[in-house]
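There's a structure below that I have some questions on.
Here the complex is missing one protein chain, while the rest keep their positions.
By written order: A, B and C. Residues from 1 in each chain.
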């Protein structure tokens, strides 16, 4: 990545040849990603990266990215990291997450990444992170631990 | 409240006579509340309630409220619950939160509440909850534990 | 309870007539409860209370109950709250928990309670709390959100 975001070197086996297409198609169906203007920058087996450009409509009361918006993109990045490893005819659900806000998300661009730590049959545990870019400088502004559930027998379609 | 959301009977002492005005004024400055269409339904010493009507632009891939949107309104409700008890010339910052998504947020209206559990001088610990209303029926769909920091000497203004 | 610990008035249906016996029998098999000296003070459908008397061997560096010991008893109280509602031929596993330490656990007795919030078929979501008693006065010193998994087809025996 041009921004130099660190990635783990973990290699996971995919269980659905359509892993990339299904993640992209599902992302496009998330109304909220369109509303806030987030884009799916990259997806790989067990990982995902989402970008979000700043505008005032995404701010909290001091003008920075709202913690909830940061959570929204990190939750999605980590969720799609997990979904990329799930077998056919399943969908993904966020069970819970915890996020630490490490620094004010003050910048022009927010980069969220998610990576699978433990791909269980039913529960998938992930980590997520967010960096904010200001004047070319990256600041690590959030980190997340998340639990996902694989919904077997429910394909991720409308 | 007409929706019968449970409230704790805890009574906290306010440290700023402008507690209600400052919360409402700060809420209005959160760009994201305008973007998603959330309204400050109520604020009381140590508590806050936010309402958000459903529209497709707030959805995850199955058409329900996105977990990040639920987090956004619960984080704000719990944050303003804390801010209502903070003294003059301070502002509020979310340090971290953890949210469990108890049920799909499938409904017409999302109601988020926040309540202070422990109002420390620097750290304020809160609980938050979300209910989704569908056809008049309430479902408890999320619960949160949150840590806030009081920023002394920094009034919450632009 | 003589200590006046608050309890929710929620009533859950049990799915195993042996709910009380199986919780007590499982508790007795937890080696660590014997090591630290914790006792199962009470169990009811969807709830559990554990008591732990102070001794220096349970302390952190300032002489209070160690945060890990507080976590141990709250995790067990919330876990057995969940287990009390699980059907026959299952066992219980902690998936994750988050704990806020609200005050130093400085006292003679630690009281931990757990209560079920959402009893799902596979995942059970609970809340836990701890109070420390010093000279007859109770202080709310910790609160937890926890996710449990029901292990179907694996009875909780050695």
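FYI, a contact is a pair of C-beta atoms (placed from the backbone, for glycine too) under 8 Å apart; a residue touches a chain by one contact, two chains touch by 3 or more.
As the structure is a prediction and not an experimental result, all values here were calculated from the model.
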Chains in view that the hidden chain touches are A, B, C
Where C:14, C:41, C:95 or C:138 are the choices, the one touching the absent chain is C:95
Of the candidates C:69, C:85, C:110 or C:132, the residue in contact with the absent chain is C:69
Filtering A:112, A:125 or A:149 for touch with the omitted chain leaves A:125
Those residues of subunit C that touch the unshown chain are 26-27, 29-32, 34-36, 55-63, 66-69, 71-73, 75-76, 91, 93-101, 104, 156, 158
Residue positions on subunit B contacting the omitted chain are 95-96, 98, 122-123, 145, 147, 149
Touch rule applied to subunit A and the missing chain gives residues 98, 100, 102-103, 117-118, 125, 127, 140, 143, 145, 147
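By our rule, only the chains that are shown with their structure count from here on.
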Taking shared numbers over all numbers used, above half giving same and below half different, the subunit B and subunit C interface sides are same
Rotating subunit A onto its identical copy subunit B by a Cα superposition takes an angle, to the nearest 5 degrees, of 180
Per the C-alpha means, the centres of subunit A and subunit C lie apart by a whole-Å value of 33
Note: subunit B sits from subunit A at a C-alpha centroid distance in Å of 23
Taking each chain's centre as the mean of its CA atoms, subunit B sits from subunit C at a distance in Å of 28
Residues in subunit A with touches to at least two other chains are numbered 95-96, 98
